[in-house]
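A single protein chain has been removed from this complex, and every other one stays in its place.
Moving on to subunit A:
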Amino acid sequence: MSQLTGSPSSVIRRPATPPMRLGAFVNDATVRSVFYQAVTFVCVVGLIWYLVSNTITNMAQRGMSAGFDFLDVSAGFNIAFTLIPYREGDSYFRVFQVGIANTLLVAVIGAVFASILGLVMGLARLSTNWLIRTLARWYIEILRNTPLLLQIIAWYFGVFNLLPLPRASIDLGGVMYLNNRGAYFPAPVAQEGFALTLLALVAAVAGAVVLHIWAKRRLRDTGRAFPSGLAGAALILLLPLLVFLASGAPLAWDWPALRGFNFRGGFSVPPAFCALIVALSIYTSCFIAEIVRAGIQSVSHGQTEAARALGVKPSRTMRFIILPQAMRVIIPPLISQYLNLTKNSSLAIAIGFPDLVSVWMNTSLNQSGRAIPIVAMTMGFYCAVSLGVSFVLNLYNRRILLRER
């Protein structure tokens, strides 16, 4: 080999102008690549063109229109539950917004409950207590091996629809009422001067963040720890409370009360919403529990032992050594579970909760007949959420990757 390298005479020279033969041309990688891509392009574009031309013909025959002009037209139907104000005469575009708001509401509340429940179940799955471990395992196995839609429908028809009539409502501490028309909470009504409390809350959150950053820097520089979590929590709780009391408690509560056949006042959610939240958070919590377990188990036991050998307290081992490493494994699948939860909230249609798919892709589509813009807008919303979140997730992944060796 060493004879070949180095000596100029042994360098293999290509012929100056290779004769262009058909075989060489056909077998050339670039030529083939261009050819395959051209074929694929023609097929895909041809297919799309075929579908589009059929659609145009069919729509012309049925007198359908694909424009977005219907968005300003009054939708003329009522929606059982709306987070943002909506009246019967509002436009279709308002219906779209109402649907998005309801979907996001379900997604956010569901994600919060699913995370708490999932964390508890994931830790229970790792418990040293055999009974707790086994119970958690079967909780997860049973709930994630049955269809979500079945669970939603079962919660709705089997539990929330069978609740007593408003007159015999279940009273939860005199604050919350449950009956077969929904759940009723007292609604806060801000009086004059409440803005001050909100301002204090914002200031307290900012202060807590600054405190946390300072504590972290001090820990890194001097090794002296400061309970920034506890102090921050106290700040966030106490400062607004003090301001609130000092400004004369400017907040009234609108209490739900039984008048006639139903509750009036307060804030209420329909039974379908309760069923959806309960089913979604329980179902998603099983997957989150497995993610938490896998994340914690992915940190090798040597890390714990090393921390013990260095004299780090067990509570700090978890916080400063295990969790930061586990988080890397946990965060990406956790986010994708939140996305799944958002997508799964579309099953609301089966129990009549007015989410985006239900009010927009079902009711509005049937009423206006504008299949194409409506389908496109619905898919566009889900795509935007999904792609937006994965973009942020990719940024996060890149950030934690940089810290590796």
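Going forward, a contact is a pair of C-beta atoms (placed from the backbone, for glycine too) under 8 Å apart; a residue touches a chain by one contact, two chains touch by 3 or more; residues count from 1.
Heads up, the rule we're going with is that contacts and distances are computed from a predicted model.
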item: Omitted chain, identified by the protein name its UniProt record gives, among "ABC transmembrane type-1 domain-containing protein", "Chemotaxis protein CheW", "Extracellular solute-binding protein, family 1" or "Amino acid ABC transporter permease"; value: "Amino acid ABC transporter permease"
item: Given A:M59, A:L119, A:L258 or A:L393, the one touching the chain that is not displayed; value: A:M59
item: Options A:N179, A:S285, A:T317 or A:T378, residue touching the unrepresented chain; value: A:T378
item: Hidden-chain contact residue, picked from the options A:L104, A:M176 or A:A350; value: A:A350
item: Chain not shown: contacting residue from A:L131, A:L230 or A:L310; value: A:L131
item: Hidden-chain contact residue, picked from the options A:A183, A:A215 or A:L365; value: A:L365
item: Contact footprint on subunit A, counting only the chain that is left out; value: 33, 36-37, 40-41, 44, 51, 54-55, 57-59, 61, 127-132, 135, 141-142, 145-150, 153-154, 157-158, 343-344, 346-347, 349-350, 357, 361-362, 365, 371-372, 375, 378-379, 382-383, 385-387
